[in-house]
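The other protein chains are all here in position, but one chain of the complex has been omitted.
To keep things simple, chains are lettered A and B as they appear, and every chain counts its residues starting from 1.
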Amino acid sequence: MSIENKLKDLGIILPATANPAAAYVMVSQSGSLLFISGHIAKRQGAVWAGKLGQELTTEQGKEAAKLIAVDLIATLKSHLGDLEKVKKIVKVMSLVNCTNDYTEQHIVTNGCSELLVEVFGEKGKHARSAFGVAQIPLGACVEIEMIVEV
Amino acid sequence: MSIENKLKDLGIILPATANPAAAYVMVSQSGSLLFISGHIAKRQGAVWAGKLGQELTTEQGKEAAKLIAVDLIATLKSHLGDLEKVKKIVKVMSLVNCTNDYTEQHIVTNGCSELLVEVFGEKGKHARSAFGVAQIPLGACVEIEMIVEV
Partner (left out) sequence: MSIENKLKDLGIILPATANPAAAYVMVSQSGSLLFISGHIAKRQGAVWAGKLGQELTTEQGKEAAKLIAVDLIATLKSHLGDLEKVKKIVKVMSLVNCTNDYTEQHIVTNGCSELLVEVFGEKGKHARSAFGVAQIPLGACVEIEMIVEV
């Protein structure tokens, strides 16, 4: 099944992508690698703010990570035109905005990892790191960056 | 001297490696680069939990980083079969679970960096970043990811 059809099957509609206001870009290519800037969690177009272990539950964090995965795929599509050009999701780094005693960053991050594998299949299996940070721009609850091979 | 002999000389026995339970992998290859997932600190097979500047001393953190280096090498061996295939340890990112005023993340990380150079010699010299994070999955005291050229 094509990736576009898988997205349709999963009921995923890719959102419009925005260009950063500042002196950086959302995707930087070097050879066959795409380095995708950190994407912060959004809900209905607005920043999804809050800390895990405080305002947000692990389930909500996992949902936020899944929504970021959708945004990352939208950025990929906007850059590549055709998602079939993706050879492999190489690496994910997931930053969870959390209290000093919250220890389920891996479960939150599964929201992103699982969607990538649902959409890209074997090509979606990636290396990753997940950890808890003191804060994230605009107070977002999760931020994820990605390296992709094309 | 071969890398296996160096490990023997240093009295290092590589542990069995485990596959992640979730939708990611421990090693993702793209071209000649291996991206190795973040490995959390373990002692005798169990997570080594705690915060630097609180439950753990810098010396203990350094020991934890050294043990992670051993686990990273075990993951490399499990993936490559033969450690002689390593051309270069390219990059290390080291996350130290610490209080807001603990500032010796670099000394903790030396535990990993020094072992990599002991084992791989000149090929073990890598770029790196080390910093303190709010938390790490399962409360582990240190987490380290690595990029390796083969």
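Quick notes on this one:
Quick note on the criterion: contacts are C-beta pairs under 8 Å (C-beta built on N, C-alpha and C of every residue); 3 or more make two chains touch, one makes a residue touch a chain.
As the structure is a prediction and not an experimental result, all values here were calculated from the model.
Listed residues B:V25, B:L76, B:C98 or B:I144: the one in touch with the omitted chain is B:C98.
The missing chain, though absent from the display, is touched by one residue of B:I3, B:L33, B:L56 or B:C141; that residue is B:L33.
The chain omitted from view is touched by exactly one of A:A41, A:L67 or A:L95, namely A:L95. Remark: the residues of subunit B touching the chain excluded from display are 31-33, 88, 90-92, 98-106, 110, 113-114, 116-117, 124-134, 147, 149. Interface residues of subunit A facing the missing partner chain: 22-28, 30-31, 35-38, 51, 93, 95, 99-100, 133-139, 143, 145.
The rule is simple: only the chains that are shown with their structure count from here on.
On superposing C-alpha atoms, the copy subunit A sits rotated by 120° relative to subunit B, to the nearest 5. Between the CA-based centres of subunit A and subunit B the separation comes to 25 Å, rounded to the whole angstrom.
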